[in-house]
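Structure below; questions to follow.
The complex is shown incomplete by one protein chain, all other protein chains being positioned as in the whole.
On to chain A.
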């Protein structure tokens, strides 16, 4: 009976994938530990985690790629190695996602976009995504101030036995031109202090083949063309160093991060124009520090500080030839932007009675944006923004109940050197979270939350020449969620763990900042006219089991989303009124199957994004974008030669060589192989 059940489960595991791919995945018989662990039984907020050791086996190399395995996220991926990758959670817009790097938010006051393709997974310990906010109150005001939050936590040094130094050297290459050497050095400085330095260099011409094929209605081939993606090259260097200390009843850390890249910013593939020459140069620097200390049994304190400097240089200089003379091809530009950010935060937590905590956080942030724009003769505004945030939060536990409430107050003041400055803004936004464990004998948790939050207009929204509007108000997001988590009680089974979580949500965006049309197509005005309503369901199933010496793990996610645009313009409904917003699939899902056997590890991962509509919005056939789904395979093997630990990996991405697009006219790479070798000294 036991064996039959086991076989049955196995078949069920693979059934959907076999149906999808029509290829047998026999080689994937064996799996390992929990890759994505949902641990919401401690949380009153939906959370999904993808953690460190386990991240390695996923055949994903950027934060953006890994986030695809979370239910409810959509990655906008413009393709290629240098292409922009942004994350959207529950289709509320990328501006409503707060991304935190080692506890402090990554900001971009200029356009509010965080390119997650730039952040490598090499030194990442864990990725955690919360809908709403982290379900604790001992955090900075910024942690409370986003509709969804993603925490990127880098690796902390760990020393085995008496070891004082860890060195890891790694090299990656691909079936397309790609070189990626990296190293990580960890040093124990004293019993309480350690440090790490890591660096990664990536160079690739980014050239990959893509294919466009269409058939006539009678099934004959209309056209079928294969071309090479150009101007998708990248050369990037990342250097990162951290120092980590323990103090009495507390800890501290500090880090420095530097990223320098030159890349092609490949444009849309359109008729008669299969390449372009937009170039982007980035230099990002930040340094930050964090301290936490329990001063008494009842009183705890956190402090954070950050300074960031970001330089971006865009060049558009395409040329062509007419009658033998070299001429410009499109609009030319040569713009540089310089951003600075200072950030300070203090958090106080006071434990009133054992089951009742209260916290007060005060944050201060300063942003400024300078620019030099060759050939542009309008005055740049040179905006500066002072933001003061505070949050007051409390959590209370009684019997099976947990209640968490917070209110965030934000005051924003701006200054400009030229043009009109935006008026001061003061906002108060509340959130309430409830958790309930109804049965003593079952690990079953119910949760519900309501959160109102806003996003500030970006500097571009407010001040971009001819487009920006300094009178813009913030964009509000109201989010409601109910959900549960259930962990099956397991005794003496080959199954080690089964947990299931599901959430249903409703979102309502008011005063959404959108570009409104004017009489001239080249000129848009940023306005608060947008309105979007969304709802959906997200579910995550986690199973860990073992078959003899083989550890098997699986993680399945499925999300159903609807997000419809109810924007009116001058009181008139657009032809797309009530349609699903662009690039929002109704169905999406992912699967990870992992098997570990002694020094071997096999991983199969699958991402599915269903039918959706492109940027032309109207939900009509011609705007439809086909579903895409990719199968990734990875095999790792660890060796030990003398005292050196070696690890080799071969990965196969997009195994079925699907020619797909995430964003219309931005083709994604087909089948690629990746080879990784790492040595621990």
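The rule is simple: a contact is a pair of C-beta atoms (placed from the backbone, for glycine too) under 8 Å apart; a residue touches a chain by one contact, two chains touch by 3 or more; residues count from 1.
Heads up, the rule we're going with is that contacts and distances are computed from a predicted model.
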Per UniProt record, missing subunit out of "Pyruvate dehydrogenase E1 component subunit alpha", "ABC transporter ATP-binding protein", "Peptide/nickel transport system permease protein" or "YncE family protein" is "YncE family protein"
Sole touch to the unshown chain from A:298, A:317, A:411 or A:637: residue A:317
Where A:354, A:377 or A:598 are the choices, the one touching the absent chain is A:377
Chain A residues touching the chain left out here are 5, 8-9, 12-13, 15-17, 19-20, 212-217, 219, 222-223, 225, 267-273, 316-317, 319-320, 322-323, 325-334, 374-378, 465-466, 471, 488, 493, 495, 498, 500, 516-523, 525, 527, 541, 556, 558, 569-570, 572, 574-576, 587, 589, 591, 608, 610-611, 614-618, 620, 622, 626-629, 658, 660, 664-665
